[in-house]
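Other chains of the complex are left out, but the ones given are in their true place.
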Amino acid sequence: MTHRLSHPFDDDKLHEECGVFGIFGHPQAAALTALGLHALQHRGQEAAGIVSFDGRQFWSERHIGLVGDNFTKPAVIERLKGNRAIGHNRYSTTGAPVLRNVQPLFAELAGGGFTVAHNGNITNARALQRMLQRRGSIFQSTSDTETILHLVATSQRNHVVDKLIDALGQVEGAFSLVAMTEKKLVGCRDPLGIRPLVLGDLDGSNVLASETCALDIIGARLVREIEPGEMVVITEHGIESLKPFPGKRPRFCVFEHVYFARPDSIVEGTSVYEVRKRIGAELARESPAAADLVVPVPDSGTPAAIGFAEASGIPFELGIIRNHYIGRTFIEPTDSIRHMGVKLKHNANSAVLKGKRVVLVDDSIVRGTTSVKIVQMVRDAGAAEVHMRIASPPTTNPCFYGVDTPEKSKLLASRMSVADMAEFIRVDSLAFLTIDGLYRAVGETGRNPLAPQYCDACFTGEYPARLTDHENRGEVRHLTILAESA
Amino acid sequence: MTHRLSHPFDDDKLHEECGVFGIFGHPQAAALTALGLHALQHRGQEAAGIVSFDGRQFWSERHIGLVGDNFTKPAVIERLKGNRAIGHNRYSTTGAPVLRNVQPLFAELAGGGFTVAHNGNITNARALQRMLQRRGSIFQSTSDTETILHLVATSQRNHVVDKLIDALGQVEGAFSLVAMTEKKLVGCRDPLGIRPLVLGDLDGSNVLASETCALDIIGARLVREIEPGEMVVITEHGIESLKPFPGKRPRFCVFEHVYFARPDSIVEGTSVYEVRKRIGAELARESPAAADLVVPVPDSGTPAAIGFAEASGIPFELGIIRNHYIGRTFIEPTDSIRHMGVKLKHNANSAVLKGKRVVLVDDSIVRGTTSVKIVQMVRDAGAAEVHMRIASPPTTNPCFYGVDTPEKSKLLASRMSVADMAEFIRVDSLAFLTIDGLYRAVGETGRNPLAPQYCDACFTGEYPARLTDHENRGEVRHLTILAESA
């Protein structure tokens, strides 16, 4: 899946591509799944889908747009009959989003219905697809997730859980997925555990979700994280835990802590909000600044800014105000006023900034285009000095594990030194968190270079899972693949 | 495909399920395909689709609704790039129509793209589907046509035309189809030739269409009919004709002459309009009536009524006026005025009917519900006598070859004698054309009972192609098949 960013005001962020949810054995299964997906909406806003099973038949609703706009009419929820369901949020892609790519995907196998929702990215999807096509499989979507479906359908094993193990054994990359058959709800994380997946309990019903905030919203209790390489199989008789894949050292995505996860989620036993405050404190220690104010770039920079302010003793102020009513489709009206872009989302609070030395805290720099505009806006509002502090190391490499990143040449930090970046975005000083500082903030004593504890490929270029399709990208025969407008 | 009727005012007609069109080597391929489908709109009004190929990529547009409402915006046609295209009209089904069932269907095979549009019905589709699912094929639609796609995808032969021959060799039932690969446009009729398919020529470009009226609209010349069992393969180098299937005696659908085909089409070398006039003349000879007027039930009964009037010398009059502005969704507003239903489409022309003995000519009687209302309306308008004459034999059996028919028990003629039917619909006399009269009208000397020249199963119950799925219908395991609202 090659994804690019579509929202004109978010184009300087990395974006998580998906969130998943599943619940087994609750009379309100579809409604609770809708609530869970709503809480996971930050992981994907393009489209959402839910598939339920009522003991006889599967029911599906998949819609372009927000959960809150599509899954709240009673008629929609009532069509999703049954006491078990899985759901999926999908991130916004370039061009017209296509409904057939919206998950959960479903297949009627010879042995019955099978449906899957996937967070992550399969790095050998194209290679597997070509193999399957030669066997006679017909692909209906351009989603890497469909590969899993065909591998299951064509597996020679007898039982559906074994077929799924067989299928996942062939895929490389990152997957945290939920799947459902007529009898079972399955949750599984890849052996590296790159993407998160947690197990919860709601009055005896088992729940699976990408983050704990989706448990909070339905009032479920966190039981534990699904472990890297673990598959849990939930039936009417309870949960069974399998470890079907060869063991690997886990490499959880450290950027989940920096930006992707919601601050009120508990990830790897730690509060994301507390990690981000600690990141801010590390930053203040590593790269202090003589300043009058600490100002976050809202909202993602706020916890780190609070941490920076506390550690440095410099007051925290809302120097930038966010407009919450962006709308779905705001385009800068005409070329001649294009420079106003960033003001559609943010406005400088000049009463606070005027004449002040400002520490501006943001979570990361991707292309740098928005940073340039925000710094200019802060200066126009009268700031005397702008010291930018970034709550992560320089982002120098793209992610291939389910995150929407520009190609390497578009990443500012891959093209410039920190000094050049400071000049480019016109700040008086610029500093990034060190990689060891980041590891300290997440509770390590530092990065173990021989066996890094996290996936930090976007900062280091060390990719823990093979990139088969990326390596083969020059050799592939041109597909005749269908273009369809709807 | 089990289809049922959806339009509240057409519920006493049989309906053709599809029309197909293809063109190779014309710079206006998509626009001409849209025109051809428009001319074939009487064969299916639910949805339409076009797939084109531009030498590099396939382009697809599929829409619910009329060709004239969806395929006329320049932007739509311009998206369908390339000098070759195929298209399909689909008949309206019960319930929400689902886009994934709209043809042409497309698959990216290992050897390249493949797309198909099909008129007819495969009578062993469910049996083949179960076999393919056991092999690992995943079905995305409930269309019987998808079976062909999977048979092609999984064929072990080397070339795509051979794969298609392999696939079609396994299907039973009726098919007149057009298919397109990166290099070829293919047209094929089943060995019985149940549904029509003609070959045309437009300034050197080859054209395929269900009926000649689709050639007329683009100014193409009729070359000939595709023969039963014939496959034509059109490339840049010309046309090749294959006869890959075991020879059978052709059994063209006689109901195409009675009702399905447009009166301005030439079918089997004969004008449909002239056949219908001859049917009316046969009726006048077989079952004359002492009357003052011949009145058609518009518009399908009109040619037969003209033929009846000419043969009998009784004046032809428009005793029933049709409202052309029915809209797409007219529902009878409330129960208390439900009996007005038929008046939404038709009104009696009382100035003509008052005090007169009327011969009312209709093409067929299916359920009889509309006939009852029309006769009542004609009587209310003051007709002294109503003599109903039907331009076909009694419809006693459902069609399984691509026509939307009620089950046998709903067919009035399967439940009642002609005398009882006359009483039921409250006419002074009722007569149907004899089966031999029908064969005479189409140019035979009569029906050959040992080797009938046509498929007339709806009148005789003699089905020329096996009905495997129908025979197995009790044994099939319940599918868990997905229900989706969009």
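Per-chain numbering from 1; labels A and B assigned in written order.
Convention: a residue touches a chain if its C-beta (ideal position, glycine included) is under 8 Å from a C-beta of that chain, and two chains touch if they have at least 3 such contacts.
The structure displayed is predicted, hence computed values, not measured ones.
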{"item": "With 2 chains placed, the number the full structure-file assembly comprises", "value": "4"}
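By definition in this document, only the chains that are shown with their structure count from here on.
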{"item": "Chain B contact footprint on chain A (complex, rising order)", "value": "51, 53, 56-63, 76, 79, 99-100, 106-110, 112-113, 115, 130, 133-140, 149-150, 153-155, 182, 478-486"}
